[in-house]
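One structure follows; several queries about it will come next.
Excluded from the complex is one protein chain; the other protein chains are retained at their positions.
Chains: A and B, in written order; residue numbering restarts at 1 for each.
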Amino acid sequence: MTETVHLTINRLTVETTRGATVLDAAGAIGIDIPTLCYDPRCAPNGLCRMCVVEATGARLLQAACVTRAVEGMTITTESPRITRARRTVLEMLAASTDLSETPDALAQIAETGADIARFAGGRERRPPVVADNPMFVRDYAKCILCWRCVQVCAEDAQYAFAINFDGRGFDTQIATFFGKPLPETTCVFCGQCVGVCPSGALKPLRAWELEHPDGPAA
Amino acid sequence: MVTPDRITTTTCPFCGVGCKLQLHIKDDAIYQVTSPSDAVVNHGNLCVKGRFGTDFIHHRKRVTTPLIRRQPQTPGGRTQAFDRAAWREATWDEALELVTDRLTGIYAKHGPDGLAAFSCAKATNEDNYLLQKLFRALFRTNNIDHCTRLCHAGSVVALMDALGSAAMSNTAAEVALSDVFIVTGSNTAETHPIIALQMKAAVRKRGAKLIVIDPRRIEMVDYAALWLPLRPGTDVPVFSAIAHVIARDGLANNGFIQARTEGYAEFLASLGPFTPEYAESVSGVDRRLIVEAARMYAGAANASIYWALGIPEHTHGTDNAASLIHLALMTGQIGRPGTGLNPLRGQNNVQGASDCGAMPWHYPGYQSVTDEAVAQMFDRAWNVEPGGLNRARGLSTTEIVGAIGATVRGLYVMGENPMMSEPNLNHARHQFEQLEFLVAQDLFMNETAAFADVFLPAASFAEKVGTFTNTDRRVQRVRRAIPLRGNARADWTIVCDLALRIEARLGRPTAGWAYAHPAEVMAEIAQVLPDYAGIHYERLEGEGLQTPVDDTSHPGTPFLFADAFPRGRGLFRPLEYIPAVEPTDETYPLILTTGRVLEHWHGGSITRNSRLDELFPEALMELNPVDAATTGVADGQPVRVSSRRGTITLRAKVTDKTIAGVVFIPFHFVEAAANLLTLDDVDPRAKIPEYKACAVRVEPLQEAARPSKRGRR
Partner (left out) sequence: MPFGISLGELLERAGGVNGHLQALLVGGAAGALVGPEALGTRLSMEDMRAAGLPLGSGVVMVFNRTRDLGEPIRRIARFFAHESCGKCYPCQLGTQRQTEILERAAAGAALPGDRQRLLDVGWTMTDASLCGLGQTAASVTLSALKRWPELFPND
């Protein structure tokens, strides 16, 4: 038997199943909490923090994708604090990576009124394109570090464990172990990573070729 | 960023899993393939072939106009012509008239036995239904078969005998509900990659226990609680010993045996000799592993068995499959979610091609051609005079090849490549050379088509409409994403056009070929194939339907045999251990077993004309380090591999993936065709050849003997 819990989101009472997240519970009553890194195919990691909400009793904002709904919880999904966090994350992200093919981010930038030039002039992540195999191209200048690719390569789908995050802080990037070319790794070229990439960082070679008719990838 | 002109949802054309594909089209070309996360079969996951391997459609070597051989071919002097200069382009009218002339000519002279057809497990249900209808209704022959004969024929016969139904009993994804599951004779991670993901998740996320029984240390062994590395061909003793332990240790489900089965007493008596000690002596599997596997399987709340071609592709393939069936019947591990007997079907539509009657002994729906009532029904359905249809069983694929020159004079090959996939290819080549007339209907000038008189260019899966039936009996839509390439035509339209011409030439009343759309073909299939009775295209729009679908309100059937088996009681059958037909000896000291790799498909017509070939460009023979030392072969060294039937050269990969005494060669590579080595001895009942065991010799060669290709392995 599935247990149910009751919580309040934006003054609406919601009944949901034990174990459901605040994001699930809000979605079930049509409250749209923005997300960037979240994908239903992947275990949520609470990375992008776009889904932060206020929960009574919690000093800090809580990421709705990883916060379990508990009985009696009261949630607010919009507040000046929340808006500042979302807008600032988007502004900082826009200054760091090429969001031109991340439609979710572009939509949220428009919605929050984020100023994408606000943090311009600082460091940007612009690594060169990696074309080391006949199947797909990795253009990490477009990577938003959502980790979906890492997760589907691991236990969320493929169990291949060919890629992981490398480095740390602002210099974090997705990479193979020891930076080896993909054909020398445990990659099986299933392309689950390409399938979940939200930002155009991973593309089939054919799509890349259509965009770059003048020559093959670097 | 490329924006698609359109995105077409369809079904993957590679393996039997039947993943949902979304083809992203720009300028009538596929540039990206995705899958929706809510796809019921694959949850948005794909493998390298479905994701990146559909580029074959646009390959420059694809043939898109009808071709006729310039040099007339004669029996005994028939040659292979890969060079386009040996062919001239023709109109469809000219090509089909020529085919009509020659086939009706052979029919007039030699009768029904003079003709045969290879139907196609890559083609749609509709294509297969129509081709068998053509050969049965017009040429009155049951000589129609397809590659199911070369894959699961032994499983089909054994399942039909024991249960009365030959398909997977359960939905593949139900492995998530299994506490214990056996994978045997299946390199699942490479041949059914998406089902393998579900298996891995069952182990890692749900704590299910996996028992792998396989001569190769396949990837799934990494996830296994037990691995029983058996010598090829010793399946019956190993599985019978497991049954022996189940009975001996009181683990049998007596209630189930009494209520649902028959023949148990005789079967039980036959298990006496199959002690774990005996099984160890013939299979090499540690007796303790056999005991542990028996206890694990029989003791589970829900246990299932998954197998692929390592079980049936033997001269005793039917017995191998029966030995698995016995385990489910004696433990009652069938008829519930997460249990069952699950032969993983290889081709995207091998289940459907079989369902639709592309088999020499059965009309659509596994209805026997020798059953008078059935034959009469089809006489009526196809507007054939009473008694007109052939009441005798036709020839299977390997039998067709064997009968060329003796009885079979004309052969129609739709989408298959027997000159790569038949065993003992030197013999098959000799036989093909004896044909009077050969038609190939394909995308590429493959090794079989190159022997033909007429080449009919067919549409790829992305250019046509139809249905595929996947390994767990799910009938799914195939939708047109791009226009026909060049002058290519959809198989079903080629067959109907040809049928009308043949029908007119033979002066027969029409069997009905005026279909406006494949949906109309499916409507006809639903009338003659009881399991498809409730299927029509509108009902297939979303996730398809799992057969049986008894009527138009029936919701489909995720798992079978909840209350009864189609034949009534499940049947036990005492088995004997019959060793592989060709034992090793001093001259041929190693066992060759053949199979597939992840990146390639069967005879290679498709995947070797794809970027997939860049990923895996060269045949490699897996050789255990022990045998590498004995034969003096280093990793990566070229070797000559010989059997009593042929010789090939390729590179060796020294690896623990194969056990000592056994080498593995994939059969995709024409430049080192594994089937030059294999045996054409067949299972006496299922007629399936022994692809999985023959005796070979391996000799090291100097580096210059085989130029290497750049590849990943």
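Convention: contacts are C-beta pairs under 8 Å (C-beta built on N, C-alpha and C of every residue); 3 or more make two chains touch, one makes a residue touch a chain.
Every value quoted in this text rests on a predicted model; they were computed, and no experiment measured them.
Asker: Relative to the complete complex, which of the depicted chains are touched by the chain excluded from display?
Answerer: Computed over the complete complex, the missing chain touches A.
Asker: Please identify which residue in A:84, A:126, A:180 or A:212 touches the non-displayed chain.
Answerer: Residue touching the absent chain, from the options given: A:84.
Asker: Out of A:6, A:41 or A:118, which residue would touch the omitted chain in the full complex?
Answerer: A:118
Asker: Which subunit A residues touch the hidden chain?
Answerer: The missing chain touches subunit A at positions 36, 45-50, 52, 60-61, 63, 81, 84-85, 87-89, 91-93, 95-96, 118-119, 121-123, 145, 165, 167-172.
Throughout what follows, only the chains that are shown with their structure count from here on.
Asker: Using mean C-alpha positions as chain centres, tell me how far subunit A is from subunit B in Å, no decimals.
Answerer: Centres of subunit A and subunit B (C-alpha means) sit 41 Å apart.
Asker: For a test of understanding, state which residues of subunit A touch subunit B in their complex under the given definition.
Answerer: Within the complex, subunit A contacts subunit B at residues 39-41, 100-101, 133-136, 152, 155, 157-159, 183-184, 188-192, 194-196, 200, 203-207, 210-211.
Asker: Can you list the residues on subunit B that touch subunit A in the complex?
Answerer: It is residues 1-2, 24, 26, 30-35, 37, 43-48, 51-52, 55, 193, 197, 200-201, 204-205, 223, 598-599, 611, 614-615, 712 of subunit B that touch subunit A.
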